[in-house]
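Only a single protein chain was left out; the remaining protein chains are all shown in position.
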Amino acid sequence: MSIVVLHGSTRDGGNTEQLAELVLKGIPHENILLRDKNILPIHDLRHDEGGFCPVEDDYDVVIQKVLEHDVLIFATPVYWYGMTGILKNFIDRWSQSLRDERYDFKGLIAQKKAYVIAVGGDQPRIKALPLIQQFKYTFDFVNLPFQGYIIGKASKPGDIVNDTRAAQEAQWLNQVLRNP
Amino acid sequence: MSIVVLHGSTRDGGNTEQLAELVLKGIPHENILLRDKNILPIHDLRHDEGGFCPVEDDYDVVIQKVLEHDVLIFATPVYWYGMTGILKNFIDRWSQSLRDERYDFKGLIAQKKAYVIAVGGDQPRIKALPLIQQFKYTFDFVNLPFQGYIIGKASKPGDIVNDTRAAQEAQWLNQVLRNP
Amino acid sequence: MSIVVLHGSTRDGGNTEQLAELVLKGIPHENILLRDKNILPIHDLRHDEGGFCPVEDDYDVVIQKVLEHDVLIFATPVYWYGMTGILKNFIDRWSQSLRDERYDFKGLIAQKKAYVIAVGGDQPRIKALPLIQQFKYTFDFVNLPFQGYIIGKASKPGDIVNDTRAAQEAQWLNQVLRNP
Partner (left out) sequence: MSIVVLHGSTRDGGNTEQLAELVLKGIPHENILLRDKNILPIHDLRHDEGGFCPVEDDYDVVIQKVLEHDVLIFATPVYWYGMTGILKNFIDRWSQSLRDERYDFKGLIAQKKAYVIAVGGDQPRIKALPLIQQFKYTFDFVNLPFQGYIIGKASKPGDIVNDTRAAQEAQWLNQVLRNP
């Protein structure tokens, strides 16, 4: 079982990354830092005659990497009660993958499992619930089983260490990922 | 009372824009097409010594334009059960505006009124509700009164004309905007 | 096409009933006032050997009445951001109907269509959304298509007449029910 973490954070070593590290402690995995990739917003041409055009950026390479793994962990800070724009632009591009004839996106992604790690500052265990619901709808659309999520609370750098509940949940998820 | 529509769509003349046109029929307003602007993802430096650095893109000009108006209409297609990445990147940058000493973002935006127009293809009147809740939390955070929203249903280009309910709600909002 | 309105209100002629009247204007329908029925809370015996026992109250008669119709309209004031306890007790009893061998509850209800009318005082178009989501999950569980909902805003008796938006939506639903 191989694991990839898709990081939606915009800065190095922030609270979300720290919580992800706790979750993955001692478990081999690949990290993809979306902030270091060039991923353009989707240009919706679904309904144009030619369909989507190839886009010159890093999306193809990243999505191929993602699809090589069995477990997808989406790790995002909660920005304005949603995922970061960086991660959203990445997911928006799935609409293109769904129509890409070079690979069977829908067939492949349905064989994986998804987890979400989200860290926010403003009552995240309540106010990040719409974000969790959106992930659920999104994963359902591509038949990707949503296996669980962890919500952490942190604002200033390093704050996450004070969230004992998130720490305990990270431990739970660590166990689950070790013994799938 | 002056009105600005922030368009999050990625293509010209799509269903969301059509519904927005219906809402604004006969009412002067400014359109801002975010897809034609260069707006970079936020680089979160809130906690760095120097704070946020100036960013060389169109964000400053756009946010200044927005703040000149009294009514802000956020018009976005529902992509993967959320706003488009384009619009999300724009809103993410508000974190920077909140700390920008060149103008009083929080003071100014609290004097406006907000509306949302969202158009989706997959049961939007249910599955776009998390998006509406996110807008609510977002507007609450900056004390921007959320005056109402319209959800339309459409997938293929032009579909929106078949959504008689959305049309009727557009008429309602048109009346409201004419007689504030 | 025959229509039944299930009223969850606790008082006569309240705002929710007024909005329902507007929706049904000129359309034949049956009203069921749950407050005038004796419907006991469910006693969950799903897992007991004997299963559910017959209960001596009005539930059986009411659910039989409901199942005679094609369109089910659930009309409830928003109490504490949910449906009224009266209506909740009624729906809780569906668990019993699902196991009642005297009639095919699941088969029958899946052939109907459902609408919801909800009226609340505290920002209902935002704060009644969890209630709408619960109705959606509930209807999905029994494969009852959720055709639409109207949310009205009112606190004091008669307030609903000031909600021009709800009035317009009532008109929309009236048209839909006339021309199914």
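Labels A, B and C are assigned to the chains in the order they are written; within every chain, residues are numbered from 1.
Methods note: a residue touches a chain if its C-beta (ideal position, glycine included) is under 8 Å from a C-beta of that chain, and two chains touch if they have at least 3 such contacts.
These numbers were taken from a predicted model, which means no experiment stands behind them.
Considering the complete complex, the chain that is not shown touches A, C.
Note that of C:31, C:134 or C:174, the residue touching the chain absent from this view is C:134. Summarising the interface, subunit C meets the missing chain with residues 9-11, 14, 35, 41-45, 47, 77, 79-86, 88-92, 94-95, 122, 127, 129-131, 133-134, 137-138, 141, 156-157.
On the side of subunit A, the interface with the absent chain consists of residues 125-126, 129, 132-133, 136, 146, 148-149, 164-165, 168-169, 171-172, 175, using the contact rule stated above.
Here is the rule we use: only the chains that are shown with their structure count from here on.
Any chain that touches subunit A and also touches subunit B would be listed here, but there is none. Between subunit A and subunit B, the centres computed from C-alpha atoms are 24 Å apart.
Taking each chain's centre as the mean of its C-alpha atoms, subunit A lies 38 Å from subunit C. Rounded to a whole number, the gap between the C-alpha centres of subunit B and subunit C is 34 angstrom. Residue positions of subunit C touching 2 or more other chains: there are none.
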